[in-house]
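One structure, as structure tokens, below. Some questions next.
A protein chain is absent from this complex, but the other protein chains hold their places.
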Amino acid sequence: MKRTTINVQNSEGLPLSDAVRFGDLLFVSGMVGMDAAGKVVAGGIAAETRQTFRNIAAVLAAGGASLSDVIKVNVILTRAEDFADFNAAYREIFPTDPPARVSMVAGLTIAARVEIDVVAGLPES
Amino acid sequence: MKRTTINVQNSEGLPLSDAVRFGDLLFVSGMVGMDAAGKVVAGGIAAETRQTFRNIAAVLAAGGASLSDVIKVNVILTRAEDFADFNAAYREIFPTDPPARVSMVAGLTIAARVEIDVVAGLPES
Partner (left out) sequence: MKRTTINVQNSEGLPLSDAVRFGDLLFVSGMVGMDAAGKVVAGGIAAETRQTFRNIAAVLAAGGASLSDVIKVNVILTRAEDFADFNAAYREIFPTDPPARVSMVAGLTIAARVEIDVVAGLPES
């Protein structure tokens, strides 16, 4: 199968593709709650979570998928105490049939409170 | 290919599916050593590891797979000093042809000493 790189923003200038498609799978890079100006949005964990998924949705769209095609979500929170508010915002993103998910508390290489990477499956065409 | 969510327990009430199947792949959510009553089992890392894999096996079974179909295992330990005892218990789970694996030491959003998520490949039918 063919490997295709997908780039939408990559405003951090890092050596990565926003996503890589292989066959029917789309692997999206870790995304944070950065706005179009390249700044992590203010407002705390809920605002960052919503912006992170806006960024993920834009990358998925460029790869031919949408949030409803997400299979697996990997979540890195920098503060365990953000978990409840994170989940509240997350429920709005995936109101039904949510993806598989794993969450952990670790450090990030950017000043954000959450980073999320996903795997999506291309919808049937 | 079709995306199918699989739910067995999810006793934490979190916004996630226990697993999502896409094509021949099954992505299982991060699981901990929780028993049927929703409590993380006592007895330390070996007991938690065994219970975690009981939970993973139940989800795999609901998705049409078993532990011998696991391709990749992602391990989060909260204490580096648990690694040797974790490995001893882990060897019992995968006595031969073990999956690919990565292990790290990080925090969890639940009071457990280990959390594990896996990717499995549906057996040939």
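So that you can tell them apart, the chains are marked A and B in the order they are listed, and the count of residues begins at 1 in each.
We adopt the following convention: a contact is a pair of C-beta atoms (placed from the backbone, for glycine too) under 8 Å apart; a residue touches a chain by one contact, two chains touch by 3 or more.
It should be emphasised that the depicted structure is a prediction, and the values quoted were computed from it without experimental measurement.
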item: Interface with the undisplayed chain - residues on chain A; value: 1-3, 5, 14-20, 22-23, 25, 27-30, 74, 76, 104, 106-109, 115, 117
item: For chain B, the residues touching the chain missing from this view; value: 24-25, 69, 71-73, 77, 80, 83, 87, 90-91, 94, 97-106, 119, 121-122, 124
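Just so we're on the same page, only the chains that are shown with their structure count from here on.
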item: Inter-chain centre distance, chain A versus chain B - centres from mean C-alpha coordinates, in Å; value: 22
